[in-house]
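A single protein chain has been omitted from the complex, and every remaining protein chain is retained in its original position.
Showing chain A:
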Amino acid sequence: MPHRYEWYILPLVIILFIIHFHYYDFYTTNFRDIKNFIDPHAPEGLYRQIQRQNPYWELYEQSVNYQGSNNAIYLVFTDQRTPDYTTTYYTGKKTNISELVIMTNYFFYPRVVPTISFKQFKNITLQPHDLIIADINLNAYIPASQSGLIRLPASVKKQHVMVNKKFEDPYYLFVKGEL
């Protein structure tokens, strides 16, 4: 039992705990919502179901599809966003960095996906089934009939956004069509 002098601070401690628990409860409700989208018995398996909720799910899916493939993969990175912590932190090393670069490197590892500018992209010759990851909609700049790029549609609408998570930067996936 609490010591008789401990009773003096006990109400304060309990009120402080309740205030924090109120916010904690807000988070746990969100966590429950996230979990409810996952069916542990679904044939697809838990890991892929969780990845399906990832804003970069299409990128993950292509990294699985292109595993061991000889087709070229390029990341067209123009970085037209306002510079922030993620873009400027490594500028001293002249390394372009953004969430899209990080996620591409992570999912495709150990394959090194070359990062190229839009100007470089215009000068390369693509083969059928080559994959292009871009931070801009390339078809808006070069018509699809001219470039032969087929945009891969976003396969699933994301079911939830995590608490305190900003929305991901837009990204686009293209596959070079058959000649």
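Some observations on this one:
We adopt the following convention: a contact is a pair of C-beta atoms (placed from the backbone, for glycine too) under 8 Å apart; a residue touches a chain by one contact, two chains touch by 3 or more; residues count from 1.
FYI, contacts and distances are computed from a predicted model.
The listed options are "Glycosyltransferase RgtA/B/C/D-like domain-containing protein", "Lactate utilization protein B", "Rieske 2Fe-2S domain-containing protein" or "Spermidine/putrescine transport system permease protein PotC", and the UniProt record of the chain not shown names that protein "Glycosyltransferase RgtA/B/C/D-like domain-containing protein". When the whole complex is considered, the residue among A:Ala42, A:Ile102, A:Ile124 or A:Ala154 that touches the unshown chain is A:Ile102. Residues of chain A that touch the chain left out of view are 1-6, 9-10, 13-14, 16-17, 19-21, 23-24, 27-28, 31-32, 34-35, 38, 46-47, 50-51, 53-56, 85-86, 88-93, 95, 97, 99, 102-103, 105-106, 109-110, 112, 162-165.
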